[in-house]
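Below are the structure tokens for one structure; questions will follow.
One chain of protein is taken out of this complex; the other chains stay put.
Take a look at chain A:
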Amino acid sequence: MILARFLGPRVIVLVAVLLAAAVLVPAATLALPASSPFHIPAYLVPLIGKYVCYALLALALDLVWGYVGILSLGHGAFFALGGYAMGMYLMRQIGSRGVYGNPILPDFMVFLNWKELPWYWTGFGEFWFAAIMVVLVPGLLAFVFGFFAFRSRVTGVYLSIITQAMTYALLLAFFRNDMGFGGNNGLTDFKDILGFPIQAETTRAGLFAASCVALALGVLVVGAITRSKLGKLMVAVRDAESRTRFIGWRPEYVKLFAFTVSAVMAGIAGALYVPQVGIINPGEFAPVNSIEIVIWAAVGGRGTLLGPVIGALLVNYGKSVFTGLAPEYWLFVLGGLFVLVTLFLPRGIVGTIDHGWSALRERRRAARAEKGESMGEGGVSSQAAE
């Protein structure tokens, strides 16, 4: 009850829906016969699971863009780094089942004539270690990057450009074979995760449920942060940064906090994404991907909790449908969508609905206050009751 009041009804409903999906979707695909109208075909589960990971990524971006006003055009990098950390664990699980049958080295290293595992692959045979790296690597990169960028008071377009440069630099680095991350091909051909065969329907159902739970936790975390005093401070930094500085706050630390938390969330999203799509390659670092995340958040409504989740699900569903019909036109549709949303729906879907709703309420309140004034005390007491 207290939790509900602190987080607001919308967060609670969203979390409840996600937890229900975590149970019902796997049940509908595994337990229901194919003839049932509620049966979900097995191939759809990892597809929807992928959307859920994208939703978590969009939510992560919303924390920095929607609430602190940092337009990161490099969030795909944190997603990809989380994905690579998970991919390295999955590669080590292949063992001697690879094409070359080397029990230690992944195929691409055998192909490159490498004799032993590079030092930075140490530990990735263990799930717990990979799980820590999923959080630590994106978090640390964001912390160091943010520390220097925010301390130097790099803001606005300049910050967006250097985040874009960051992800592009990582793209180029990960393309190189001698980096030891599989180069152009990336990491793929996974077999097991935690001992379960990765292609099995039950494993995929489990991964789907994990993604839903991760998104639910993400919603709770972002909800709690944005409702706290720190959350109000974030919005204050977004709207009037110099004012926060002149009342004694250090906006660079507020930004650093949000940026780091956001990068960690993006990393987790990437780690859940990779086993469901079965591959991670340097393409995930492409600047275009990061821009796509921005579009999801913009379509759904930035600065709202629900918006980026809905935006990511809708746009990606649209992408799946459209690329089935006319794949070569998808990028035009995406670009057009961004232009249209910016011009006609600057608050996004959820933001527009919210705004219309609160304007209506304000008008009603004003009308009531007018009526109340003519009745004397009535208006005051009705306002107090609110």
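Here is the rule we use: contacts are C-beta pairs under 8 Å (C-beta built on N, C-alpha and C of every residue); 3 or more make two chains touch, one makes a residue touch a chain; residues count from 1.
Just so we're on the same page, contacts and distances are computed from a predicted model.
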**Item:** Omitted chain, identified by the protein name its UniProt record gives, among "DNA polymerase III subunit delta'", "Urea transport system ATP-binding protein", "4Fe-4S dicluster domain-containing protein" or "NADH-quinone oxidoreductase subunit H"
**Value:** "Urea transport system ATP-binding protein"
**Message:** So one chain is hidden, and I want to know which residue out of A:W128, A:F246 or A:F344 touches that hidden chain in the complete assembly.
**Reply:** A:F246
**Asked** Pick from A:L19, A:A42, A:V110 or A:A236: which residue touches the chain that isn't shown?
**Response** A:A236
**Request:** With the missing chain put back, which residues of chain A would touch it? List them for me.
**Result:** 225, 228-230, 232-233, 235-236, 239-240, 242-250, 253-254, 257
